[in-house]
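Pasting a structure below so you can have a look.
Here the complex is missing one protein chain, while the rest keep their positions.
Per-chain residue numbering starts at 1, and chain names A, B and C are given in the order in which the chains are listed.
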Amino acid sequence: MYPGQFEYHRAASIKDALDLLKRYGDDAKLLSGGHSLIPMMKLRLAQPAHLIDVTKIAELRALSESGGKIVIGAAAPHDAVATSSLVRDKLGLLAEAAAAIGDVQVRNRGTIGGSLTHADPAADYPAAVLALEGEIKLERDGGSRTVKAADFFLDLMTTAVQPGELLSQIAFAPIPAGAGYSYQKYPHPASGFAMVGVAALVSLDRSGKIASARVGVTGLGAKAFRAGAVEAALAGKAADAATITAAAAKTADGIDALGDIHASSEYRAELARVYARRAIQAAVARAKA
Amino acid sequence: MKITGEQIMPAPRQRVWDLFNDPDRLARLIPGCEKLDKLAPDEFAGTINVGIAAVKGSYAGKLKLDEIRPPEHYKMLVDGKGKQGFMRGTGVLDLTPRDGDPNQTVVKYSGDVQLGGPLMQVGQRVIDSAAKMLMGQFFAAAEAELKAEAAGAVARQGFFINFWRYLLNVIRSFFRRSS
Amino acid sequence: MAVVPKFVGERIKRREDPRLISGTATYVDDVRLPGTLAAVVLRSPYPHARINSIDVAAARSAPGVAAVLTGADLKDKVGGIPCVAPAEHIPFHPLLAQGKVRFVGESVAVVVASDAYKAQDAANLIEVDYDPLDAVSDPEKALADGAPILHEEFGNNLVTRALVPNPAVDEAIAKADKVIKFRIVNQRLAPVPMEPRGVLADWHQASGHLTVWTSTQIPHLLRSALAAVLGLPENRVRVIAPEVGGGFGAKLNFYREEALVGYLSRMLGKPVKWIERRRENLATTTHGRDQITYLEVPVKNDGTVLGIKAKFICDMGAYLQLLTPAIPGFSGLMMTGCYKIPATSFEQVMVFTNKMATDAYRGAGRPEAAYIAERTMDMVALELGLDPVEVRRRNFIPKDAFPYATCAGLVYDSGDYNTALNKALEIVDYPKIRAEQAEALKHGRYVGIGVASYVEICGIGPSVMLPPKVPGWESATVRMEPDSRVTVLTGISPHGQGQETTFAQMAADAFGIDIDDVAVVHGDTAIVQYGVGTFGSRGLSVGGAALMMSVSKVQDKLKKIASTMMEAPPDQLTFANRTVALKSDATKSIPLQAVVDAAYGWKMPIPGMEPGLDATSVFEPTGCTFPFGTHISVVEVDPDTGVVKFLRYVAVDDCGNIISPLLVAGQVHGGIAQGIAQALYEEVVYDENGQLVTATLMDYAAPRAQMLPRYELAHTVTPSPLNPMGVKGVGEAGTIGSTPCVVNAVMDALKPLGVRHIDMPLRPEKLWRAIRDAKKA
Partner (left out) sequence: MRVNLTVNGQARSDEVEPRLLLVHYLRDVAGLTGTHVGCESTLCGACTVLLDGKAVKSCTVLAAQADGASVTTVEGLAKDGKFHPIQDGFWEEHGLQCGYCTPGMMMAAVDLLSRTTNPSEDEIRHALEGNLCRCTGYQHIIKAVQYAAEKMRAAAGR
């Protein structure tokens, strides 16, 4: 309940933050909403010597549309994303996932950049960011690089962010008109994290067949992932219950599922299949509507 | 908490045994070992640093080997602790040539480990994954090491340090809970 | 002058609420004394270990640190934590571990510093060298040969063995048409009051006086225990239970930290405060339940239950708290529920394990009993192919049989079980929902209807039923002040129940004054006469009865004085509208104030009468009250996931006469919520090595709003003859009825699949597995 001592730095700009990161190296942690970091600090499991607060950097909080992309600033709180009319209109799946995170207090404070870089295996955002093929921009001393969502999550709480880098924004192509989407989550009864969460984005062709499907899954394994086998089993097929059920049955294939007292790995895998089916069905229904 | 698993290594049993008894080389496979002291021929004490996400911790541990039967079997007794938790238990390692291919070795491991303390108390939902991740990294590196050895590369580092590091990884693998 | 209304039985907003909703209430952590130091306790991560050494040097020299103590520093200087319930083996229960730790979270050292941040900094510098020992967390394994022994001096892990034999049960088993055998588990639960525990102690050196603010349900009993442990005279110890943020039985206790902080304040001569953190709360505040029961139930083919034979394995944890070994007794005594079961016998084996102690938790023994009785009724119905409602009706104690002596030796005060059952059935429209259930099944939907008719034991009670140091009586002082307003000092210690309101309702009506003219004071041993406390749904039925005794003493005095002033016999007088009036003619009255003036005046109207208007009374109940009712829930189980959804929840409770309908509803709602939580969500989990897995609220699933149904309440009223108000108590009823009700509903939903019983909590995964396995078969 009582964090250890640290020095607090407030970065005025991205450059400022990068300079501080460079100066303090491994002893520093970036602080955004702090909803993953501060709980660990209160338990003294994390005791960084320096915290670099990036939330006052205006450009990191912006939600904007430019060059045909929707750009979400890394320090945008979940609630801002969930309630933004821009996001709801053009990236409805992201808004749905944002609205499913934790509770209102957490959504008011936690940020998308913080969630993605922490890469909790049960976080909601990664499923949607994977399905929406977000492009994650990482700033570093003297430049920046962009990492595709599919290449971002490496392992348990491990991402492509390198020491000295700062996640500044995530860019998305808007969801095409006529596509359907849904984020379906089974919340952990105690923590509210996703026991499983499935984000589905489905486009139908003129004949009503599935032109393409993208399915992001969180909560099941050590990291969020795109369910390639499910997507492949949907592409080009009729958007009917049998197809969807058969495709969703592949959701957990090859995944080493997490387990705890509330859901063993075997049960989690089944939940993933059920929730994938429900998410895809809901997405298809929306696409047809 | 019990753990069992097996992994196939791309080398004959004796070479895998040698690797698993050569801390010089194991050191390259496993990060985090800070220091290691040999207390007796079959007993060691050391310190490692492990970190996942913002959670970093330093652990001091003791390790005792038992039932050593080269090149196929040993048992270890582990007792490690840090501010963030402790681990305590036993592990058994068995090496057998793979059926039909003496150039590959099946590494079977099993253990029974108790974990406790603050980290385990708040991290139980991810501790399996953490163990799997570290275990996976270790075996991937071991495989690379054996391949490199086959290609003629020579190991350079100290025996015991690496041996200890290897064992710590095995211990970490026990974080995988058999629920 | 405006007419003063009647308050009893009306919907009255609580008197407590303004301070609570404005954020100005004072819980322990809100008490501010200048110079207060903060204590942080260092706890064992090991379930069982020998302590080789503790190095506190670095901690002692850390910034802001005033003291660091370990068990060695306390040895022979303070007493241990008492257990007042009888048991064969009662171990010494130290304030800080003495050479050995026996459960995760056991206190090992304490650091006192200028603030909690600094105390935590220093605590992290303490090095403890532990030698881990094997641990045992399964109570059935704890008694096996070779099990690790917690307290070596006893040679085994047995706390005590209680045997209540009855050869009639074996005869019933021999002659029964059928004997139904099953094993059920009341899992370990954590009470989780929203306010964790907390203690502030302030030693005054010059007067040798210790004041302790603590979050407790029993300030007076705690004062006695604290004085004994610290070796202080009881009249030099003042215990204050300020605002208390929920207890649920967990604060019906005396804890290490309460003594430790008192000791530290005395040692340092400064106020010392310790505030429990939630991890400590889950690990070191008493748990509840944790009973395994093996049942043999002889029945006739028509559903008549001939007896119950039970064996209980009760997990007491590593040490015994105040009442730990007393709790299971209620489960054995009450396991026949509302049924006239001619013979019962039970054996209870209580054992030590490497876990936190169990003790009272909302219901304390009776939820376990009701679960046994109500699962038994459903099991009988299932085995014999009868309707669960019919089985209950066949076995109910009939309405005309009260007072009814059970075969376990209890006397039920009053009851009408069939009426409550019928009312609940009527509200849910039982035939209709059964038809809907059958229809749903045709569409692959698993709907279940659960019935539970419970009876519980409240108003505890006659002191002989309780251990000597936790008596069953209660006290109250009523003082009519010179301005004719009334102050009530009650020995109970409400912490959310609302007796500042209900007692004010009762006193106001009794004296014909406004509720605003009554102040109810509790929870301060320096102000309130010795009392017992709030637990076991006794506040109103015992504390309220004491109040009414004192009320009537003051009334009598007022009437005597008034009779001289009005020239009417005292028994012809009554109180109404701030007057003393003739019963026969309310227009013939004198102002109450005039009578009060006389009572406090320099010249008493009655020679020899003592001036003043106060009375103190103690009510010793002659028996317990037995509230009852029927709960019915309708649930649907999702066969894909095992998730349970509520369709209806109906509760018909009979708590006798009702003083405050609003507060009764609140008690029932909260009780149902905790009972549902046991049925579906909560469980304290230790792994097989004694490690606590549910160490935070990230894993311990206390339910949120979305996880609970909307409750539909109704009542029947069967007054208790045992107290002047005819009340029975309602604090635990909801918890007791709801757990079996929900489990019965879920099992009923899965009945078509051949599922017989699944142990609580009915986590979705367990149900999913049962459904999957049944479909496979």
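Simple rule for what comes next: a contact is a pair of C-beta atoms (placed from the backbone, for glycine too) under 8 Å apart; a residue touches a chain by one contact, two chains touch by 3 or more.
Since the structure is predicted, the reported quantities are computational estimates derived from the model, not experimental observations.
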| item | value |
| --- | --- |
| Neighbouring shown chains of the undisplayed chain, as defined at the top | A, C |
| Residue, one of A:191, A:218, A:251 or A:265, that touches the chain absent here | A:191 |
| Omitted-chain contact residue, chosen from C:672, C:693 or C:741 | C:672 |
| Hidden partner chain, touching residue among C:278, C:340, C:553 or C:588 | C:278 |
| Option touching the unshown chain, where C:21, C:144, C:586 or C:606 are the choices | C:21 |
| Residue in contact with the excluded chain [from A:109, A:185 or A:223] | A:109 |
| On chain C, residues whose C-beta touches the chain left out of the figure | 13-14, 16-18, 20-27, 29-30, 32, 115, 117, 192-196, 243-246, 248, 275, 277-279, 495-498, 662-663, 665-666, 669-674, 696-698, 702, 704-706, 708, 710-711, 734 |
| Interface with the unshown chain - residue positions in chain A | 1-8, 10, 31, 34-35, 38-39, 41-43, 51, 53, 55, 79, 102-106, 108-109, 190-192 |
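By our rule, only the chains that are shown with their structure count from here on.
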| item | value |
| --- | --- |
| Highest C-beta pair count, chain pair | A-B |
| Of all other chains, the one whose Cα centre sits farthest from chain C | B |
| Rounded Å distance between chain B and chain C, as computed from the means of their C-alpha atoms | 49 |
| Chain A-chain B separation of Cα centroids, rounded to whole Å | 33 |
| Two or more partner chains touched - positions in chain C | 124, 279, 693, 698-699 |
| Multi-partner residues of chain B (at least 2 other chains) | 83, 118, 122, 124-125 |
| Residue ranges of chain A touching chain C (in the complex, touch as defined) | 1-5, 43-44, 186, 189-191, 260-264, 267, 270-271, 274 |
| Chain C-touching residues of chain B, taken from the complex the two chains share | 1, 79, 81, 83, 85-86, 88, 114-118, 120-122, 124-125 |
| In the complex, chain A residues that touch chain B | 29, 36-37, 40-41, 43-48, 118-122, 155-158, 188, 191, 193, 221-222, 256, 258-261, 264-265 |
